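Encoded as structure tokens, here's the structure I'll be asking about.
Left out: one protein chain. Kept in place: all the others.
Chains here go by letter, A, B, C and D, matching the order in which they are written, and residues are numbered from 1 within each.
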Amino acid sequence: MRLGHGARILSWAMPVLAFAGALLAWDLVVRLNGIPPFILPAPALVAATLVSDWPILSASLWVTLRTTLEALVVATAGGVALAVVFAQSRWIALSFYPFAVILQVTPIIAIAPLLLIYLSPDAAVLTCAFVVAFFPVLSNTLAGLTSVDPNLRDLFRLNRASRLAELLRLRIPAALPSFLVGLRIAGGLALIGAIVAEIAAGSSGQGSGLAYRIVEAGYRLNVPRMFAALALISIAGVVIYGSLALLSHVLLRRWHDSTVARDG
Amino acid sequence: MRLGHGARILSWAMPVLAFAGALLAWDLVVRLNGIPPFILPAPALVAATLVSDWPILSASLWVTLRTTLEALVVATAGGVALAVVFAQSRWIALSFYPFAVILQVTPIIAIAPLLLIYLSPDAAVLTCAFVVAFFPVLSNTLAGLTSVDPNLRDLFRLNRASRLAELLRLRIPAALPSFLVGLRIAGGLALIGAIVAEIAAGSSGQGSGLAYRIVEAGYRLNVPRMFAALALISIAGVVIYGSLALLSHVLLRRWHDSTVARDG
Amino acid sequence: MSGLTSGASRSAATPLAAPAAISLIGVGKSYPSGTQALDGLDLVVRQGEFLALLGPSGCGKSTALRIMAGLAAPSSGTVERHIGAADGASIGFVFQEPTLMPWARVAANVRLPLDLAGVGRAEARRRAEEMIERVGLAGFGRAYPRELSGGMRMRVSLARALVTRPHLLLMDEPFAALDEITRFRLNDDLLALRAAFGCTIAFVTHSTYESVYLADRIVVMSGRPGRVTDEIVVEAPGPRTAAFRGTAGYAEQCRRAFAAVAGAAAASEPR
Amino acid sequence: MSGLTSGASRSAATPLAAPAAISLIGVGKSYPSGTQALDGLDLVVRQGEFLALLGPSGCGKSTALRIMAGLAAPSSGTVERHIGAADGASIGFVFQEPTLMPWARVAANVRLPLDLAGVGRAEARRRAEEMIERVGLAGFGRAYPRELSGGMRMRVSLARALVTRPHLLLMDEPFAALDEITRFRLNDDLLALRAAFGCTIAFVTHSTYESVYLADRIVVMSGRPGRVTDEIVVEAPGPRTAAFRGTAGYAEQCRRAFAAVAGAAAASEPR
Partner (left out) sequence: ADKVTFGTNWLAQAEHGGFYQAVADGTYAKYGLEVTIVPGGPQSNNRMMLAAGRLDFYMGGNLLQPFSAVAENIPVVVVAAIFQKDPQAILSRPGQGLDTWQDLKKARLFVAREGLVSYFQWMKGAFGFREDMTRPYTFNVAPFLADPQSAMEGYITSEPLAVEKQGGFRPNVFLLADYGFDTYSTTIETRTDVVAGKADLVQRFVNASIIGWYNYLYGDPAAANALIKTANPDMTDEQLAFSLAKMKEYGIVDSGDALKLGIGAMTDARIKHFFELAVKSGLADAGLAYTRSYTLAFVNKGVGLDLRR
């Protein structure tokens, strides 16, 4: 879309306004109902806490972000690999997809103890986060891999393309838009996964992540700090999503309907 | 795909075989490593527990299933509604999508206490489950709504279609395949959401669901019952997924590339 | 449209004197990729006129047609459209590709413009049915687009454009995928429709024969960037029927049109 | 293929005596939707032959072509293919729609068959470049399909089919979206290619003129269900150049072909 100067400013102003409006609403709710800070702190208090507790919170943020990124990489790799395997034949998909579903629906709290028995804490955390985040990647990638233009498939068959060539040159590019939707979902889930995994399976110690901060702050009734940690998680989530959306845009810009704008 | 008689039998036999193989492997692992039942019970023991504890478990299953279905309905409706709103304009999407992402990444355990203060336990559980499950529906539906064939869009514009007509007759049908992928992901997530929500926000006591059973059985080291509950969750997950996949197939059968088979 | 009530036999003079329905004045169009598709295109479609656009592949015919329909905005120049927005969905457009809704059956695809215009269910169904029959697809109303051959799909698209009996009909190579017999029949149908309703038609074709047979006026474009290089006013002594194709005038005008296209193609070459 | 080394001027007798490259014997095809697309189709493509398929829209030409290529299995009857699987990617296929990879640039789309056949990078690039120029798209190698006009897309598809210099070329209305000038030039290119490499060609067209100009033999099909209703062996006295189009024989054979199609169309009608 070719935006005029005004429209371009608007495209920045609107989200900022929306955000400011949300903060204002939050502030008003707290103020008008006289909600005490130990139940719901006002945004200014949360911001102040964010600044004052930054040394502690930033360290935890960093730990959680590292887990998140590792989980996202593993979930993406695993989801895509599974999708590729499942796309090979209906039999494989019919036979093994149920296991993927089982993995998706297994509650982390239930399997974490088992994992802790057999895996190192780091591996256990990564496994938990993977379990939380891989399914959308798998589902979306598989949907993309199996909805290829049948004529293009015929073309590859006619040219005696190997399965590998068909995968690399046809199915994977065709699945890209759908995969990227899955990836954007997985970005947020990896963050949740990191947090849940940290609670259920994480080793503690100096380098504890935001989940630990939340539990700790909750225990100490330090609700403003708890909300500061939550705010960091929210910001991290939005930044991750934004990055993945940007990646999506860059990869699809020139050829896909969702991003190629029509003028008129 | 026209399947011969043999192939049709295979299409049932393979998944059953895979399932049987998995059970056998599980049994062997337990047997060969001499894993005690309080760590990992053998499948036969889990099955026996499933039968013997059926009165308790079935009641819990029913509670969890009801929450799951409610959550799925709410998540689907909410996700689609949000996607429709976001699809209306870039400004709206840019301004409010971040809030959806924030909702997605907010850890349930952190917001559940807040919800419990202001909502009834049932409403709180439903809200939690919704938060867990709505995002894939939103993402996939939005992707579908915004990747409409531009020529078809032009056609509607030429015919002076109202926004509503364009939505109902063009965008929604075009988004259907993508929406259904999101729905299949949400099916599993709604189940997880129900479980997490139950743990985080559920009132304990008489009408407790499978999550409560798991925590409680884990707490009392009744690991076979815990696994029986897990097995029920897995089965429920697979059944929900299977139903949604079937729905998908029925809805798309006649026109979409992923389901219309090419002969050759 | 008032000048056009005498059926298929009318002199070419009337529409040439008619007021403009759409005027493109000095229109340029460049795409984000950098391609200058049109530059300084002057083109007038008069009310009641049957205009053919000829030109080498890639010269900007589709782009020009889209601009006429208001589907694309010109990068430079002006577009004036004198079609009353009052009279409902009055533009019929046939895209170069069939552009059908894959999830809707043939009947629903054809009925779409009527549904959008709020025509009653029974009435819409009847008219769609009739148009489907017109394009030779009787019995395929319940088929899905992917169950049709390429030519059949294009005919569905055609039926959809015609079903509203639009006042302005813009068509991008509507008959290219059809066999000559079907094509001739649809050509005649189009002439009859036009005679009956006096609609304005601009259409792109690659067949010089077809352009001469159908059009009052042929505009020849050359490409890179697209502009008008030639214009031929077609003289038809009598009604345009199969007999017209046998006349010397027809053959002569086809030759002229062909020469004009050849010239345009040559002009397009040294991009 | 050995019988075909004398360039564009060769008698039509040679290919007619040549052994079969593909035989369809009593082939029927019904789609899951219930449509009986073909029934008892007997059709032989001889080695080195240039065969044109004519017939009304929806009569089963594309279906027949797909069966020849092995892309679809017949519901009944037998298909014999005598093309050595040994000589690599030897089938070139032009689909009725362009069928390009939207994520790949024009050059990559054209290069695809070479890449799949393991041709070296530089060599593949050179050959693709050359073929892109051949179809008149020089300078568009780095464009994406959606930045092209309909005719340009079809030419990319054509370039892709020709770039491997295949021994068997199956083409489904490859020139329908092109202007006559481009079409004529590509017709001649095709004849030259065929003369140089002696490939076997079967192609679908709706232009009787084109079929007579290009083909050694024209098979006319009628539809519902699709079957062969007529066969015309084209007699060309000299080389097939623009001059051929001026001969009385050409005009006469065009008339014959047209009549055959008209007959087939009439036969298709009362489905």
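One rule holds in what follows: a contact is a pair of C-beta atoms (placed from the backbone, for glycine too) under 8 Å apart; a residue touches a chain by one contact, two chains touch by 3 or more.
The structure displayed is predicted, hence computed values, not measured ones.
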Check each of B:A87, B:I172 or B:A200 against the chain that is not shown and name the one that touches it. B:A200
Checked against the full complex, the residue among A:I9, A:A25 or A:I39 that touches the missing chain is A:I39
Could you tell me which of B:P15, B:P113, B:P150 or B:G242 touches the chain that is not displayed? B:P113
Full-complex touch with the removed chain, picking from A:I199, A:A228 or A:L244, is A:I199
Which of A:P15, A:P43 or A:P113 touches the chain that is not shown? A:P113
Residue numbers in subunit A that touch the chain omitted from display: 36-39, 109, 112-114, 116-117, 121, 199-206, 208, 212, 215-216, 219-223
Please identify, in ascending order, the residues of subunit B that touch the omitted chain? 36, 38-39, 109, 112-113, 116-117, 199-202, 204-206, 212, 215-221, 223
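The definition used in the following text is that only the chains that are shown with their structure count from here on.
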Hunt down the residues of subunit B that sit against at least two other chains at once, touch-wise. 149, 154, 157, 256, 260, 262, 264
Residues of subunit D that touch at least two other chains are 70-71, 97, 144
Per the touch rule, the subunit B residues reaching subunit C in their complex are 149, 151-152, 154-161, 165, 169-170, 173-174, 176, 254-256, 260
Residue numbers of subunit C touching subunit D in their complex, please. 31, 33, 35, 54-58, 61-62, 96-97, 136, 139, 143-144, 147-152, 155, 172-173, 176-183, 206-208, 258, 261-262, 265, 271
Interfacial residue positions of subunit D with respect to subunit A in the complex: 66, 69-71, 88-89, 91, 93, 95, 97, 99, 101-104, 112-113, 115-117, 144-146
